[in-house]
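The other protein chains are all here in position, but one chain of the complex has been omitted.
Presenting chain A:
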């Protein structure tokens, strides 16, 4: 304590949302997020002005982690969004933009914070009820008998991540292998409690995207020298043994005990003898594959190879669990006792692949393929990282459908439809709702307006090229026209999600303009399939989180910032 700095007083802000500076920062963040939104979103490059790594992304999780916020309110929002993404893996940008929209609209229309949050909460309840009810037009049931809706779900996740830099063909390929990997991870027999399969992702840099593929079983990298031996393998199945302790012959794992050596004893030699004992046992028991999480002593390796065993070392901790799941082996922790009989597992077969400079050994499962490997290839490292994250997200989204087998229409149609419904409902029951909420009639209507505007601008922020956004006045779907088409009579083939075909006499209005409220009619028996689908679970939670976050931010009356 040579220097004692005097503590500086904290910075206090009264009513932060009433300050223009804070509002400006909010709207800046909204612009930033909404320009990333959707399949035509713009990429953001983030770099530090003293140099270093340059980041290119349009994903909310990466973007929000890379940015530092000076304003505590923004920091709060960023943590909300990142928490949501870490949970659901989708709809992060939606949450952020929608929440800021709600806050800004409440401020613009001069609703009190308490009234605004009450109205928002009520409308959220109404929305959730609509979305979960059967008469909801923007919800489709995921049909597991056809691959179409799964593809549509994966499509909207993968195409919205622009930083993967995929051409349409490549995107289609990635979508199909993602869906394939998902389908392989679903167990076939539904009797009793079944365990989900597992997909291991192996990134491979420098290969074309089209080389990406799904393999059943595990894919393990092996050294080049082994490849010749591997070429002449006998056909499976193989008995395997799996060690999780190091077989390098070091003494490091003994612990804190004191060691006193007799001069004539050679510790390394003693340990190596022990290792060779294990090897002898493996050969005697007819093991075909000898695997270890860590390093195997070269002498032992040589001994095992001589006897025709396949040796895999340095598996890594991440692969251990899928390995156990696939083979049924029990990890062996100690090298000082013989391996028990039940610790052995089985592999159906071995296969060698060569991809570029790498030699990959495929371990085929002996029973049902509970484990599969997704091999992802891309041209450079950053794109590959982004692609890896995207595929994992997509798989997560697909898994969520098993819990709730629904999907929402994509392309902004859900938003326009929901806003039309909310406007219709709140106009018809405004009076009762307002008295129940203990606020005035006009406050309730203003709150509804703010909520619906924020929803509709979500739909319009999907377009970045200056196209017109329209909404039809029957089903409340979302339509986009090119900028030079001056009237609605031009040939719009179908709405954004693709469920509806244009027909003459369908009234349309520009999004966020005045119109007479109506109940969005259900589409009966359409022969079209929706092209774009969003995850039901993720979007519902995103709506919840956005409204909760908006209420919380509106509730803040005082900020105190410690600047020490």
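Just so we're on the same page, contacts are C-beta pairs under 8 Å (C-beta built on N, C-alpha and C of every residue); 3 or more make two chains touch, one makes a residue touch a chain; residues count from 1.
Just so it is clear, contacts and distances are computed from a predicted model.
Considering only "Ubiquitin-like-conjugating enzyme ATG10", "Ekc/keops complex subunit cgi121", "Amidase domain-containing protein" or "Bardet-Biedl syndrome 10", the record for the omitted chain gives "Bardet-Biedl syndrome 10", by its UniProt protein name.
Among the residues A:113, A:202 or A:384, only A:113 touches the chain that is left out of the figure.
Across A:50, A:188 or A:340, the residue that sits in touch with the chain not pictured is A:340.
Summary of contacts with the chain left out: across A:121, A:173 or A:388, the touching residue is A:121.
Counting over the whole complex, chain A has residues 7, 10, 12, 14, 16, 72-73, 75-76, 79-80, 83-84, 86-88, 113-114, 117-118, 121, 193, 244-245, 255-262, 265, 267, 270, 274, 330-334, 336-337, 340, 342-343, 435-439, 541, 544-545, 547-549, 551-552, 555-564 touching the chain that is not drawn.
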